[in-house]
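What you see is the complex with one protein chain gone and the rest in place.
Here the chain labels run A and B in written order, and each chain numbers its own residues starting at 1.
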Amino acid sequence: MLNARIRSRIFQVAAGIAAVSPLLVLLFVAGVLVMDAWPAFKFQGFSFFTGITWNMGNMYASNPIVHNGVEGAPGATFGILPFIVGTIGSSLIAMMIAVPISLLSAFALVYKIPPRYARWISSAVELLAGIPSVVFGLWGMVVLAPIVANQIGPWLTHFGKVLPFLAGPVGSGFGLLTSGIVLAVMVIPIITATSRDLIAQVPKLPIEGAQALGMTTFESIRHITFPMVRRGVIGAIILGWGRALGETMAVLMVSGNATNYLPTNLYSPISTMASTVAALLDGALTDFSKLSIHALALIAVTLLVITMITNLLARLLVQLGRRDVGTEA
Amino acid sequence: MNNFKKVSLMTISTLIGASALGASVSIVPAFAKSHVAHRSASVVKLQETGSTLLFPLFQLWVPAYKKVAPSVQITPSGTGSGTGIQQASDGTVQIGASDAYMSAAQLQTTPGILNIPLAISAQQVMYHIPGVSKKVHLKLTGNILAQIYTGKIRYWNDPQIAKLNKGVKLPHNAIVPIHRQDASGDTFLFTQFLTDTNANWSQTVQYGTSVSWPSVPGALGAQGNQGVVQTAVNTPNSVAYVGISWLDQGLQHGLGEAMLQNKAGKFLLPNNNTIKSAAGAMIGKTPKDERISLIYAPGKNSYPIINYEYAIVNQKQANPATANAVKKLLDWAISPSGGNKAVFMQKVHFLPLPASIQPLSKAQINKIHG
Partner (left out) sequence: MTNDTVALDDSVHLTESELLELEAVLTGGIHLKKTAESAKETVIRVENLSAYFGHKQVLQNLQLEIKDQEITALIGPSGCGKTTFLRTLNRMSHTVPGFRHEGVVSVLGRDVSEVRDVESFRRAVGMLFQRPNPFPMSIIDNLTLALKLFGVSKKERIEIAKDKLNEVGLYEDLKDRLHQSPFALSGGQQQRLCLARALAVQPKVLLLDEPASALDPKSTKLLEDLFVRLAEHMTIVIVTHNLAQAKRIAKRTAFMEAGEIVEFELTDKLFYHPQDPRTRVYVEEQIG
């Protein structure tokens, strides 16, 4: 009896530790990052978020400059607006492509495709989710970028009169659109697999009820299934969006890594925050003043905050959406 | 990705190379020696990390050096020059590899660090211009390249370019300059070349392994030499600087190779003669600590972009045994009958260390202690 009580106690304590550990890890990571990033913020101030010039300074100069009490290499100035724009822009394009495709295929997998084929397709989707991002990057670089440059881009420029952002020049195929497509391909499996599992759990009875009333499959999905899975599906979308915001390697390989300028159209080269941190870390290590490292940490903090904001925003949308389910009269 | 790709490529070529070279000769001795290694109690482990340009060379060296010193285990890895310098300074690794020497300011923060040249490498400028024959080597100057990379020269048929290349039909297409996004010795060399040849560049962008590239619409950044070559191949009207060990790759994919103007005003391609000539012109100027740019060397036949490849080593090693092993390895590496053998150098398109530099490197190596 005592034995059992002790065991239950141990279990409770272990479960408690396990339950709070994600929070602790998050706090720890955030704390370390903020501390690491602080000198860069002190050096640059809020223009860190609005400037478009990123310059780690002349690391081969021998006389460090001091600004706001922080030492940096001569010429050092850190503006990350192009990285913020690139990150949000490419992930939004990715979501615009991925969300409709993922939801359509999730619904099709549950309702339209015979189970024995659906099983195969589902495994393929899950397999796709497990492919390392360099593979997507390589595909984007070798296969997709030329297609964007020679086919997709020129075709989209026809809509340039309506949406100036779509107008040319198309450029090299490395840039915003290609990044968005590669990211879309990477998040489609995540959103599809998660939504499919959710949709499969929706009770069949109300849907049959809707069909028996003479509603089409689309109508019953739209009005019956979707409201029931909306919250979960938005969760899946956030998950995918988070992946798109934080993806590093694949974007690094297809974004064109624009430095010091903002994208002017859909095909402009861009840089994202995650890929910039990865690409510049090695060089920053040779900065004798260490300021470049702090600046990269500040990019990481910014990315963390942006991810949290999008997450909250999406949750807010869910709340509003639920109120919107409104009734007649 | 590029590291990974390079590693796997190099591993494969190393395996093939090693079996082709050594298998028939040394199966039995190798077996005997590995026996000896097992019996000897003290195995010394050395870690090398850093420059991805030097990494392939270390990959070639490791199996060869195992036959020289069976009790030393070397683990090389390609992480980037910055990481190599960092980890050699803080003692995580015994040998860091870098394409660029360390700055004076950086040396001050990490006293006792040596920059030891192991070999000489070079860099070429490559381009992808539709309609320009692959047989033509476009003539370019550092001054023109600086203007391209600052956006002052925007089109291939710019008068400045056309003037140097009479008879070549240059298109009125916007130039896409490609640079290395990651920190790189190649960037260091290229920006030094531009600094030496363009006054505006020398005052604004200056040089480094990672610089703040002027904003040129459509300009692209790429990851690693592999990424630069791939991006140039994909991007018509692009121009890029590429490490010499990736020359073949670029040519195979149809990129053009530019003749660069040297200090004497001659246009040259990089090859054994022009690199040797440039090295010869700079040897006398090499200081004791061997930190020197070899860019834009004087001499009619000197190719303008060459450099030393450095081992970054802390004078003070953890213990005498390790210090000894590091010294022996570096001695072997710079020896013409050891690591500087043509067999290794040719595979990565490097040149051996000139004989007159050997004593300088030797002197530095001797400073290493436990």
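Heads up, the rule we're going with is that contacts are C-beta pairs under 8 Å (C-beta built on N, C-alpha and C of every residue); 3 or more make two chains touch, one makes a residue touch a chain.
This structure is a prediction, so every number in the text was calculated from the model and none was measured.
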{"item": "Among shown chains, those touching the left-out chain", "value": "A"}
{"item": "Identified contact with the non-displayed chain, of A:206, A:232 or A:246", "value": "A:206"}
{"item": "Sites on subunit A contacted by the missing partner chain, in the whole complex", "value": "114-115, 203, 205-206, 208-216, 219, 223-224, 227-228, 325, 327-329"}
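Just so it is clear, only the chains that are shown with their structure count from here on.
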{"item": "For subunit A paired with subunit B, centre-to-centre distance based on mean C-alpha positions, whole Å", "value": "36"}
{"item": "List of subunit A residues in touch with subunit B within their complex", "value": "52-56, 58-64, 73, 75, 77, 134, 137-138, 141-142, 145-146, 149, 169, 171-174, 249, 252-253, 256-261, 264, 268-269, 271, 279-286, 288-289"}
{"item": "Interfacial residue positions of subunit B with respect to subunit A in the complex", "value": "1, 4, 79-83, 85-86, 102-106, 108-109, 174, 176, 179, 181-184, 206-223, 227, 230-231, 234-236, 238"}
